[in-house]
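Just below is one structure, and these are the notes that go with it.
The complex appears here without one of its protein chains, the remainder shown in place.
By written order: A and B. Residues from 1 in each chain.
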Amino acid sequence: MANENMLLQVKNLHTIFHTEDGTVEAIGGVDFEVKEGETLGIVGESGCGKSVTSLSVMRLLPKGIGEIPQGEVIYKGKNLLKLPEKEMRKIRGKEIAMIFQEPMTALNPVYTVGDQLVEMVELHLGMNKKEAYDYAIKMFEKVGIPMPEKRIYSYPHELSGGLRQRAMIAMMMSCNPSLLIADEPTTALDVTIQAQVLDLMRALLKEYNSSLIMITHDLGVIAEMAERVAVMYAGRIVEYADIIPLFKKPSHPYTVGLMRSIPRPDVEVDRLDSIKGVVPDLFHMPKGCRFNTRCPYTTDKCFEEEPPLFEVEPGHFSRCWRYAEMEELSKHWESGE
Amino acid sequence: MASFIIRRILLLPVTLLGLTFLIFFFTSFLSPYQLLSAYVQDPRQLQGGNVEKLIDKYGLRENFMIRYGKWLGQISHGNLGWSLSLNEPVSVVIEQRFPATLELTIYAIIPVIFVGIWLGVVASVHHNGVIDQILRVFALLGYSIPAFVLGLLILFIFYGVLGWLPPGRLDQWAQMIFFSKNFHHYTGLATIDALLNGNIPIFLDALKHLISPILTLSYLSWAGLLRITRSSMLESLGQDYIRTARAKGLSEKMIVNKHARRNALIPATTVAGLMFIGMLGGVIITETIFNYPGIGSFAAQAATQFDYAGILGVALVYGLVTIIGNLIVDISYAMIDPRVRLG
Partner (left out) sequence: MMEGFLKILKKIAKNPTSLAGLLLVLFFVIVAIFAPIIAHPEYPDTPYQMPQSGWSSIPQPPSWQNPFGTSEGQYDIYYGIIWGTRTAFKIGIVVIGLALIIGLFVGTMAAYFGGWIDEVLMRITDIFLAFPFLVGVIVIITMLGPGLTHVMWALVLFYWMGYARLIRGSVLEVKENDYVMAGRALGTPGYKIITRHILPNAIFPIIIQVSMDMATIPLTAAALSFLGLGSPVGYADWGQLVSFSRNWIISSSGGNPFAYWYTITFPSLAIILYAMGWNLLGDALRDIFDPRMLV
């Protein structure tokens, strides 16, 4: 199992939150792997636990509220969950970097974008101020920010959304991390800018030979970026496969539903209606399969027992009792069964 | 940045004009006879049949705008009238008493700003810990004990019972020296002047008299600044950019002291400004309780003794200081928050 070029292995990760109204389990046993230079996509609707997964890997859950009672996060052979905080800080930013969804709020409004990059390279690369600023200009140039020697002195509010996200990427790539986690990096941007930013990320990853965990609710982005995909639903991975098999032979009704909601020029689908209902909230998880409140193909078993991850074919997993019939079933999505 | 400050300073005269207008507007309640004291420089001017002549001279029966114009002319020459309560020209009273009040407020506010903000940060970092709970009770008391009660309690304990901290500004013997010819008044602040004159006993005496009024005056501000710093720190610590800073691998110290605190300072600055203005009002009570000879006790005295000239003079001083205080707040605001500079 311990592959030569294995970068990150997440095993049986559980994350709970202690809220005012009680303790809830946001992530209930998630496994995935990222190889060197590979891009893993994590896809799922809002609230299914994508961000919590990534924050758990980085150990950035809100203190005193979020907790990881069980699981392992093995990075380059070390279990990050066992690392002392001081060691973990050396991993964050230098080894594993993270890009957030909303570049406006993710950047500190009272410091210049250059300063926010500089403090990071001073810390991890041991540069002095002068070197760090020169380096910042180089990084800004690399991510395609015009007039970098001026822009490093801009405050976040003085930049457009696209430029802010580029500055964020420059910052997070500045220490040449082995793994980049991008949590919906393009959701807040408009479509043309989105494509540019994705291109930029791809180019940079290739140049640095870094791996990427791409978190999104957009299967289109996944199709463009990822080699392997984990589909998440309500704190579980429900399907896990390489990109081609996943699109060719989706084996979980949730994946099927997601795919039907990608707008395609040839088929007319009602984007919002293809999966009825919403993700159940953490306090009211149904018994049995967590998707049973919205699934068109439920059987009695689905309401009694939660399915395990079945191996559909080598390297392709599905958490559905009826995975084997899925190809057939998915032809009559609308009518159910 | 520089242009922001210049713009603000250019606005000053306009604000000043509005302020003088408002102050003078209040005098509309007064009869010409009552108002006259705000113009005469010596009561001897009022002897004989001079009163009517003076009323005509200062245009006190004219319409409001003319009266206002003539009054502006008077005050711009530094003539603030005759204080009936102290039997001195108002300008002289202010000149003598302003430094005392300044001394009190400076000593009251500076520790509040530095230590109060620091305590607020500490409370937020130890959110819900012991320090936090103690500071919370302390803040609640601060909000609930009005200055005149707190002042009296302090006076009761530290003077009435213990006899340590007497009211007034200086003891008798110290006053003799302080107002003697060979004691130089560089700043008007008793403590500083005593040090500059190399007179340690006077310095200690002045300090002894300052402690109680400072405590009284600043207690509420301690509570206020602490609470606002704490809650804005907590808000700031929950922001996305703090998560980013953590994701960058920055140390907790760096996150609190650099990324969170700077943002939390923005609301704290506003509150500090409001507090300063509140303190200016607060000295009226505090100085009265402790018989401290400053502008505040003069205001109370003038108000109870129908000293119209005196109260107008006080209002002008207060307005001026408030405007300058607001200017300082605006400038510090712009230094902390880059988003303001554009606006």
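Some notes on this structure:
Simple rule for what comes next: a contact is a pair of C-beta atoms (placed from the backbone, for glycine too) under 8 Å apart; a residue touches a chain by one contact, two chains touch by 3 or more.
In this text the structure is predicted, and so the values were computed from the model without any measurement.
Looking at the complex as a whole, the chain kept out of the display touches B. Of B:I55, B:L135 or B:V314, it is B:V314 that touches the chain left out of the display. The chain omitted from view is touched by exactly one of B:I6, B:I66, B:I110 or B:L153, namely B:L153. Mapped onto chain B, the interface with the missing chain covers residues 15, 18-19, 22-23, 26-27, 29-30, 127, 140-141, 143-149, 152-153, 155-156, 159-161, 163, 167, 230-231, 234-235, 277-278, 280-282, 284-285, 288-289, 299-300, 302-304, 306-308, 311-312, 314-315, 318-319, 322-323, 326.
The definition used in the following text is that only the chains that are shown with their structure count from here on.
Mean C-alpha positions place chain A and chain B at a centre distance of 55 Å.
Listing the residues of chain A that touch chain B in their complex gives 55, 58, 60, 62, 89-94, 97-98, 100, 102, 105-112, 119-120, 123-124, 155, 157, 168, 171-172. Residue ranges of chain B in contact with chain A, taken from their complex: 238-241, 243-251, 254, 258-259, 262-263, 266, 336-339.
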